[in-house]
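Since the structure comes first, as structure tokens, the remarks are kept for the end.
Only a single protein chain was left out; the remaining protein chains are all shown in position.
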Amino acid sequence: MEKLVWITYLTIGIFFLGSISAFLIGKFTERWNSFWVAVLTGLIGFILTCYIALNLGEHPIVHKFNWFTFGSFKIPLGIYVDSLSVVMALIATGIGFLDIVFSKGYMEDDESPHRYYFEKLFFIGSMVGLVFVSNLVGLYIFWEGVGLCSYLLIGYWYWKRSAAEAALKAFVMTRFGDVFMFAGIIVAWVLLGTINFQELNALALAGAFSVKLGLLISLLIFIGAVGKSAQFPLFPWLLDAMEGPTTVSALIHAATMVNAGVYLVARMFPFFDYSHALIVVGFVGALSAFIAATGALAHTEIKKILAFSTMEHLALMFVALGVGSAAAGIFHLMNHAIFKALLFLAAGAVIHMTHQKDAFKLGGLYKYMPQTALLFLVGILALAGVPPFNGFFSKDWIIGATYAYGNPVIFGLTFVAAVLCIAYGFRLWFVVFTGEPSEYSKHAREAYPIMLVPLYVLAVLTVVIPFFKEQIIHFLFGEVHEPFFLNLLVATLTVMFILFGIVFLIYYKRVISTVKFLAHPLGKGINEFLYNGWYVDAAIKWICRHVFYGSIAKAVEWVDIHVVDGAVNGTARLSLACWDRCRKIQTGDVIDYLTYFVAGVITLVLLILFV
Amino acid sequence: MGNVYFWIIYAVVIGSAIIALEATSLLWAAVSFVVLLSEIALVYFGLNMPVLGGVQLAIYAGGVTILVLFAIMMIGESYKKPEGKAVKAIVLSLLLLILGTFFSFLSAIDTLPFKTFSTEVLGTVFVEKYSFFTIVLGFIVSALLYMANAIITKKREAK
Amino acid sequence: MVLLSMILLPVLVAPFAWIGEKVNRDIPKYLSLAVGVFLAFCTAYLIAKYPGNGFAFHEFYQIYPPFDFNLHLAADGISLVLLGIVAFLAITVTLSSWHVERPGAYFFLILIFLGPMVGVFVSLNLLWFFIFWEFTLVPMFFHIGIWGAENRIYAAMKFFIYTHLASVFLLLGIIVLYLSTHTFEFEKLLNIHLDPSVAKLVWILMFIGFAVKMPVVPFHTWLPDAHVQAPSPISVFLAGLLLKMGAYGLLRWEIFLFPQTSKFFAPLMAFIAVLTIFYAGFRALAEDHIKRMVAYSSINHMGFVLLGLSALTAAGISAAVYEMVGHALVISLLFMIAGYIHHKTHTWYISELGGLMKKIPGLMTMFVIGVLAAVGLPGTAGFVGELSVMLAAFDYYGWVMVIVPLASALGAGFFMWMLQRAVFGPLREEFKNLKSLTELPLIENIPLALYIGAFILVGVIPAVVFNLYNPVVNAFSQLFQ
Partner (left out) sequence: MLLEADVHAYLFLSFSLLAVGVYGLLSRRSVIRMLFAVEMIINAANLNLAIFSAQRNVDGEIFAFFTIGLAALEAAVGLAIVIVFYKRFGEVIPSKIRNLRW
């Protein structure tokens, strides 16, 4: 065990070490040398993670040390590696490694690859740390670490105003969720006396605290998860985050970081369960899934459609957790990470070759980049949940679990969202890869081999994973009962088929036109409403601009300048005015002085007389 | 309260004091001032303090008046009407007067016996001891007054 | 003799800096640097020799025994931490002021500032504490008034009169305390039981003095003006040392001396602290002036310090002292860079800046790191400070303090928004050919790198700070039971 502990620390440390050395080597020697450092680091990290996974026996790896002490508080840090952590770490390091390789092609024109790889490796390190740590404070540290990397990488092209704004939005919005989580950590620590996941879960299982307190703590922590995993209402940042490089979107905003919230809820599953917080998780997830699925249906940019889709699938994971099926959620997390990374990277290849993000300005790309198109199609099929691909198994499981749970609202929203995948997925594919080639498409050519290799790996994984479903689930959760409803499955597939048919007719055969629908004011309104994600972004912006900035901050500024500082300067002005009047007494005229003197004498006499 | 002589003296003192301040001609003011000081000397005599009264006559009615007269001679007359502060001054002085009187009644002075003096004694003392002195002083003062008048008139004519 | 020499040496060396300028322009800064290094060595020596608990290194010089007016110097863990900050800032400020105009007078003032500054932190005699406290005002006044920006006279006057007026309250408190105890000695005062009503009076009077210095809302308005007009290195002294004096005084001379009275007033302190945190946060959000914004964030952090102090447990006090260290390091960096931005772009206003990262990536990277530390990112001192303060406050006050973490979202809001507008985004047209917009010379980069290194060090290994004074604070916290 001792060896595994050190290897775990090494796995976290090697990425930070690698990130710094990649930066320094890239800065002081040839810039692209940082790529080799990154590849090497990523590979070593992945191998180490695999090693941990293979050697992880029945017992988790546990290590604990005291970070610092103040007063009566001892701040513990440590690692707790069980199968869940390892799977998350494998996703992070594996997809991270593929992403690093892909970036060589995607970022070929970039001026500062050392900065890029520094931030990327730093991110992977933080992500690995996030899944390995054993308590909430440690988790919060790495949680902020991945948030920082997300911020830096979204704003990677910082000279673009939109990128800077998107980075700001991502940071502040996730931070807004994080502070609630921070409050939750503090409350848990002070009132429950521990922040260790296992101890918290044990307390919950033992029923050692009131449900009300547990619910408060859970909700506070869940708000952090909502912010990080882009759920309603803190999701607009994820759409804007697509301003960053597509590789970043693939790794951070699809495969790993956004899953942190799901991971956190899964990690504290017994705690949430005991506190009756899961129903909230389920509702938020279902609502978010519905918003995201409909939004994806209306949007036109490749990456934003994928972002909506990411949000939807994260929401599905939350639904799975909410209805009590953690295994389905985590299994879907894994599958989603793979096929979404595939989709994003393939989209990255398309964008890199055409320099166009708007799907509707592309078309007929199949002719120019057939391999990418097919790989993209694999991703779409997995996303849509078509049987042989991995998406089908986990998504169907989630639908089944939701159905078994029995809440009609959650089930309805989830079902609609889940089947809509196929509609927006194929809409995207048909629009981008079929039809008449546009002027952007004509300059495109097949992606470089170094970009295609990671895509192939991921595509193979989407097909291979289902074969190991039982083993993976067993590795993660032991024996799990999967609810199975044949009629539900048939219904799902039928609806999906019908939806596919409609999309096929609209976007491939083009026999049905949406122009008339969109021209109608109502249709236009609905489209705009969905396109803008139910105007949540606008609402948040309005609140920030007009409530926090425009009202409160401006009011405080006014008070500060005119009341508080006004009082300070007012004292000066008052005394000046006072003594300006008083000095008029000093006329220099003897007679006036005499008058004062006599008046003074009289006053004195009066004083002596009457006082 | 005092008898009629006292109030006559009172009236002369205050009247001459007011004239000394209010007279248009500085010279007449000076004359009035001399009268005031002499009357106060008289009060001293009346209080059976002949030495004090004599000194008052000599130094005040004599020396100080002469100084004043010389000053008037050198400077000349310059009368200006009071500039609006009279009201304030009157109010203050009246306040002082009322307060002082009130204060005097409030205090316990009147419980003590108070000496009174006869005219005979006063006259005897005055004639025996100070008549010569007074006559000489009167001459000098009259001469000075005359001189001062002459000089002032000359100055006026020169202008 | 070490403590006395730490106080006297800078003051004695100071005239040579002034005279030395006539001989060679470089003499003053090297003298100042040497004194800074001397202070650092002395502090290191003291830390090495420190027995771990209680007061050590007692030095006692009789001045006028009948009034108990004796120079009594001693240091405990808290003093040592603050001495470390004094030495650190002395070195970095000297390096930052390497190319200052009229170096003779400038470093003369810096040197005569350092001596009393050390004195404030090591004096165990209340009267001497006050004397040192007042002495530090004068050099600052001249620094702001002579080397400041356009509106310097106003700022210097406001700074001086405001803080001096506060000192009058402090002095009143000291006098009342003396009249009822007939001693100025800390250790004697500790054992005297004061009448509760007198103690409350003394507490309030002294609190006004310390609160203005810290500063907390409503007594804060001198600080933004002073900071904005002061040259950047002097802002560092203001934020790093002068504000610490207030917090240190509050801790040493009020909370340790009057534990029960402090307990009575703790909710008041907590209220003021929370008000300060939110008020300064919102004020900074509305601010367009970059240095003023940093100044308000400094007030915001001092609110955290006060919040820590108001939680009268060992945890709260430890957290507050840590937050003092973190604040000194982080805000110093931000003030320096805000000053450089003005120096290079000739504008103070965020709305007139934009895209600086493109032109001066090195400096701006440091700025971004500083801002991230200020918003409390883990791995920096800001995070540990906020975490420990909030923990202690929640521990002491309960559910009311749940709102405090929200303030750090506010901090992220205004700082990140500022970064987006000033540092990132497209480079403004007028900056494209601006000659002055260049990277800093190496010597001025060193202090910035030192700040970053220091706050990352204490952020990653907070124990280096906490372990110094944990036993001291634990011992004192017995008083609150």
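Per-chain numbering from 1; labels A, B and C assigned in written order.
We adopt the following convention: contacts are C-beta pairs under 8 Å (C-beta built on N, C-alpha and C of every residue); 3 or more make two chains touch, one makes a residue touch a chain.
All of these numbers come straight from a predicted model, not from anything done at the bench.
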Chains still shown that are in contact with the chain withheld from the display: A, B
Residues of chain B in contact with the chain not shown: 1-3, 5-6, 9-10, 13-14, 17-18, 20-21, 26, 29, 33, 36-37, 40, 43-44, 46-49, 51-52, 55-56, 59-60, 63-64, 67-68, 70-72, 74-75, 78-80, 82-83, 85-86, 88-90, 92-94, 96-97, 100-101, 104-105, 109-110, 112-119, 122
Missing-partner contacts on chain A, residue numbers: 583, 586-591, 594-595, 598
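Methods note: only the chains that are shown with their structure count from here on.
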Mean-CA-position distance for chain C and chain A (Å): 37
Distance from the mean Cα position of chain C to that of chain B, given in whole angstrom: 77
Chain C, residues touching no fewer than two other chains: none
Of all residues in chain A, the ones touching two or more other chains: none
Chain A partner contacts - residues on chain C that touch it in the complex: 158, 161-162, 217-218, 220-222, 279, 282-283, 285-287, 313-319, 322, 355, 357-358, 372, 375, 377-379, 383-384, 387-388, 390-392, 394-395, 399, 402, 405-406, 408-409, 412-413, 416-417, 419-420, 423-427, 461-463, 466-467, 470, 473-474, 477
Footprint of chain A on chain B - complex, ascending: 85, 88-89, 92, 95-96, 99, 103, 106
Residue ranges of chain A touching chain B (in the complex, touch as defined): 591, 595, 598-599, 601-602, 605-606, 609
